[in-house]
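Here's the structure, in structure tokens; my notes come after.
All protein chains of the complex are present and in place, except for one that has been dropped.
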Amino acid sequence: MTASPIEHYRVRSLPSRELLADRYREVRDLSIELAAPLTPEDQQVQSMPDVSPTKWHLAHVTWFFETFLLKTYLRGYEEFHPAYNHLFNSYYEAVGPRHARPARGLLTRPALQDILAYRAHVDAAMVELIGGSEEATLETLLPVLETGLHHEQQHQELLLMDIKHVFSCNPLAPAYRNRKPAMVRSLPEMEWLPVPGGHYRIGQDGNGFCFDNETPVHETLLGDFRLASQLVTNGEFLEFIDDGGYQKPEHWHMDGWAAVQAEGWSSPFYWREEANGDRTEFTLAGLVPLQHDAPVCHVSFYEAAAYASWAGARLPTEQEWEAAAIYFGLGDVSEDGGNRLASRLFAPAPATPGPAGRPLQMTGDVWEWTESAYLPYPGFSAPEGAIGEYNGKFMVNQMVLRGASCATPPGHARITYRNFFYPHQRWAFSGFRLAS
Amino acid sequence: MTASPIEHYRVRSLPSRELLADRYREVRDLSIELAAPLTPEDQQVQSMPDVSPTKWHLAHVTWFFETFLLKTYLRGYEEFHPAYNHLFNSYYEAVGPRHARPARGLLTRPALQDILAYRAHVDAAMVELIGGSEEATLETLLPVLETGLHHEQQHQELLLMDIKHVFSCNPLAPAYRNRKPAMVRSLPEMEWLPVPGGHYRIGQDGNGFCFDNETPVHETLLGDFRLASQLVTNGEFLEFIDDGGYQKPEHWHMDGWAAVQAEGWSSPFYWREEANGDRTEFTLAGLVPLQHDAPVCHVSFYEAAAYASWAGARLPTEQEWEAAAIYFGLGDVSEDGGNRLASRLFAPAPATPGPAGRPLQMTGDVWEWTESAYLPYPGFSAPEGAIGEYNGKFMVNQMVLRGASCATPPGHARITYRNFFYPHQRWAFSGFRLAS
Amino acid sequence: MTASPIEHYRVRSLPSRELLADRYREVRDLSIELAAPLTPEDQQVQSMPDVSPTKWHLAHVTWFFETFLLKTYLRGYEEFHPAYNHLFNSYYEAVGPRHARPARGLLTRPALQDILAYRAHVDAAMVELIGGSEEATLETLLPVLETGLHHEQQHQELLLMDIKHVFSCNPLAPAYRNRKPAMVRSLPEMEWLPVPGGHYRIGQDGNGFCFDNETPVHETLLGDFRLASQLVTNGEFLEFIDDGGYQKPEHWHMDGWAAVQAEGWSSPFYWREEANGDRTEFTLAGLVPLQHDAPVCHVSFYEAAAYASWAGARLPTEQEWEAAAIYFGLGDVSEDGGNRLASRLFAPAPATPGPAGRPLQMTGDVWEWTESAYLPYPGFSAPEGAIGEYNGKFMVNQMVLRGASCATPPGHARITYRNFFYPHQRWAFSGFRLAS
Partner (left out) sequence: MTASPIEHYRVRSLPSRELLADRYREVRDLSIELAAPLTPEDQQVQSMPDVSPTKWHLAHVTWFFETFLLKTYLRGYEEFHPAYNHLFNSYYEAVGPRHARPARGLLTRPALQDILAYRAHVDAAMVELIGGSEEATLETLLPVLETGLHHEQQHQELLLMDIKHVFSCNPLAPAYRNRKPAMVRSLPEMEWLPVPGGHYRIGQDGNGFCFDNETPVHETLLGDFRLASQLVTNGEFLEFIDDGGYQKPEHWHMDGWAAVQAEGWSSPFYWREEANGDRTEFTLAGLVPLQHDAPVCHVSFYEAAAYASWAGARLPTEQEWEAAAIYFGLGDVSEDGGNRLASRLFAPAPATPGPAGRPLQMTGDVWEWTESAYLPYPGFSAPEGAIGEYNGKFMVNQMVLRGASCATPPGHARITYRNFFYPHQRWAFSGFRLAS
């Protein structure tokens, strides 16, 4: 294959133009489907600095294709609007001054209709680009195209996280979709699954799409460890609360304890206590009774670690998590009962019993906090230029989460995937699994 | 007349039901007209805590009629939505827990369409109430109705202030209405108008509508003073800037100087300096070249006072301002060339020459900062109950502004009117006139 | 008399050099006496931005004499240290860049010993200046000298306020002086004293020392009013608390209510509730049981106003307060039973019964919040130059207090004295008296 602006993985063989165009449309259509239940007003607001408006997500992912593909590779392409490069750039400082992040919610213009027109304009041009490029060009741009599609999928999950937060701020507790929570089933027994130590190959070898932070593949030496077969559930977390977990500094990191004090945390992010003492949880289906058997979700790293300390266990490292996934043969991520966006449940669901001796829900329902800080793999180097800023600049102060969640789009989960958030953040679909 | 929940003024004679209904519709229609150029998204956002979304204004003023009139006086009235009392209450703490002010912009639901339906529902009921009430009831509710209409007019001006701020945060600098600024005319000469001291009757005697803060009428003893015949203009304020006014602490109050340092102020709120050095001003018509002859607008009390010190003068007290208005016979506020909302200019305009020896633009174009803190008049007492909270609770830390502005609706200007803002606030249509 | 840098009052006749030197020494010695019980460490710290270290007070008041007298009038005077002008200047922006106020507590050098040497150096030079100047010079500098002495007296009161705050932050609750609180006596009956309205001459005519903010004297027209004969006591304030005063928004200004919420206020500043429920108060004698008959102290304007609303009364304006003082002939401030610094009680004391029909403790025990904002008197103009910055620049956002407190030095109380603090501040010896 030829040289590409994205060097950390290779495209093994060039798919047909039709397949590429289908794949492009499929990803793009999903964004529109996800925004469909929302009014123009819903898509406008930014309920905290971490959140972006739906409208902004729809425009920003489009900007990626326009900037990194159409402007470079499509002869005669006409930019949709000269100000959009400024407005819908995100953290790519190298491309130009960006619109300050917490002010995204103030951009009432362009209106949603303008942004939908922007998407249509770019989609038409992309179809032209894919259909009309010479093979050599297609080989060159394919990694960028793949990156653009995975980038849009990331924002699809963010869109759901963000609109959940927006709606949670409304005393009316609006529902995104009126979907009953998954039925409560009899949970399987929790097992401690032994995983033998030794040398494991961690990360991606670059054959097939991955983000740069998953490379280079490298050997790691691990000791023996045991991994919980299941995620910690709401019911289990409630025991921690009832035992005074949020009042016992000995289980918390110093910074975690400070967050508990400063923020007044006393339960996971979206839990509420009704006037009559009942526990409810705000979900994308509105306010529902707390489901004890579902995995606990929307906890910070601090809460996950405090629970682990209270339970006499710990969180796995990201290397242990990936080694277990290898050891249990989770290469095909679809076989552990994990519930992802494809299910359209929009919420973590209780585990379905599976074969004994194997972990459940490793790649679905909730992202799993690990004990690992988000750092470069040995030998990592960020590619040059704007796309090179992609991941390396975040590699401090954040913790790695592994797996996938109920909001992860089809084709976006990998056992080498490294998600990351600050240890205090709770608006992601984040839960955890114990190790020891 | 009979007893009324609002005791600080009397309605002299009962107008006909038709006149009342016309007056009601006229005020209500103006709100709709003002919101018409705005998209649902424009009407959603809150660009700073002081600002409320357009949509919220439209609902809140409606809530006033529903709460203080329909629920009390209209038999069989059905509340439009049980949550609206909570959502659209503002500072009336006595009525119930209110939705936190800075979170108004997060209420994407109810949608704009719902709020327009709320207005229609209330309007229909109000027309029924006005048309169908017995005379005795009408006498009782008339002061509340009047208060509700003046309340809505206050929010009409706020709506314009607020949407101007929202649009000013957008790098695209959208225009609310594409209206050319008023032409530059040859300005009349500025004169120092002498006003003799003595006893003046300040405030309203309660015959005709006024807010409670304008009562009771009382005698005040004033010394001789001189008042500027004109407002300070952009061109004059530019001289202050060019003379280093924002860098000279000796002209500033301690707190004003601290604001200059903390906020980095170097010009009025909406002024900008283009890359080529040109001065522009953001207006409701978008970004326009700075008009030197127009009154300076969107300055804080601190800036007004600093300018006055620099100019070797001072600001008038509110008593002096009102005494001058009495002395010059401005009882009919429409005769001083002031430009108010009726002109649909949506911006302060240069003064039109008038008869010599009389002040210009006393009741239009910009509110005028005075040297007076907003305090109760001697003998003031707030009425009991929810409406009683109306004004008294704000009587600390704010400064009085007199006159009226280019955004003041018809029938809402009075020479006894006491407007008030914190000394650092700049998003109102606020300017000033000198005294000495 | 000759021209003087301070123009708002005249010195009627020139005292003898001996009297002047005595007066100088007396004031200066009191500062040393007040600092005597304090260790070098006590004199070092700044427990909040409003507080200055004792050591800084001792140096700053000395800097005033060095800067405004010795450098100008004493031939051959040698500056003690070139950096002190920078370090011990306060808000006189015109004199040069000042050391940032909240960092005063970081100046461990110069050491206390250095500052005592600075005082001795300046005192010796001042004695030389007073003793050796020609009469014409003495006439010129006398107003500055008087101002310097009154300035030092202001800082003597601040020194006590500040060290009280410093000690209050220490869990050991150290005592400044081990002095028993004044004995509880049988309180006189509270009376509502009528004061007739009319024209009153407010302010100083400039014959005798005053601060510029007390000028010019001017006529004010007042209505009839009644003034409480006594200060509100701790016991009375406790009734307000027990009646839920801190939980009832209807009695509070909007900004006061916000302060209650943000700061968690539930009692006056230095009150504490012991584990057994007993009320104690931190004083300069350490922690003592709450004295019900003593005037309530260390309350904000907001608390004073809320109490007044709860009690169905109001605070007097500063004009009313001064008119009452005139009407009751309090020209000689020593005859109303007020307890000032001369008593060395260092705390407000219960009232001593006096003749019926006269107000008690008008000029002692606690400063009295008024309903008046701190604004310039009609015709006020600040003198030019550095000393001119003295008072005018504070004339926004603050409220006037009248009277004097238990920490006011001898010769420093006047019925025209205008003290001022921000409405939220509580570390002054501030209480209040009702009007109606």
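Order of writing sets the chain letters: A, B and C. Residues in each chain are counted from 1.
Everything that follows uses one rule, which is that a contact is a pair of C-beta atoms (placed from the backbone, for glycine too) under 8 Å apart; a residue touches a chain by one contact, two chains touch by 3 or more.
Since we're looking at a predicted model, the values are computed, not measured.
*Asks:* Could you run through the displayed chains and say which ones the absent chain touches?
*Replies:* Within the full complex, the chain not displayed touches A, C.
*Asks:* Among A:E236, A:E322 or A:E371, which one is in touch with the chain left out?
*Replies:* A:E371
*Asks:* Which of A:G223, A:G264 or A:P355 touches the chain that is not shown?
*Replies:* Reading the full complex, the residue touching the unseen chain is A:G223.
*Asks:* Taking the entire complex into account, which one of A:W252, A:F328 or A:W367 touches the absent chain?
*Replies:* A:W252
*Asks:* In the whole complex, what residues of chain A lie against the chain that is missing from view?
*Replies:* So the residues of chain A touching the unseen chain are 91, 93-94, 199, 218-223, 249-250, 252-257, 301-302, 305, 317, 371-373, 375-376, 378-379, 389, 393-397, 399, 423.
*Asks:* For review purposes, identify every residue of chain C that touches the missing chain, sorted by number.
*Replies:* 39-45, 47, 55, 83, 86-87, 99, 103, 105-112, 166-167, 169-172, 174
The rule is short, and it goes like this: only the chains that are shown with their structure count from here on.
*Asks:* Which chain's mean C-alpha position is the greatest distance from chain C's?
*Replies:* A
*Asks:* Could you work out how far the Cα centre of chain B sits from that of chain C, in whole Å?
*Replies:* Taking the mean C-alpha position of each chain, the two centres sit 38 Å apart.
*Asks:* When the C-alpha atoms of chain A and chain C are each averaged to a single point, how far apart are the two points in Å?
*Replies:* Going by mean C-alpha positions, chain A sits 60 Å from chain C.
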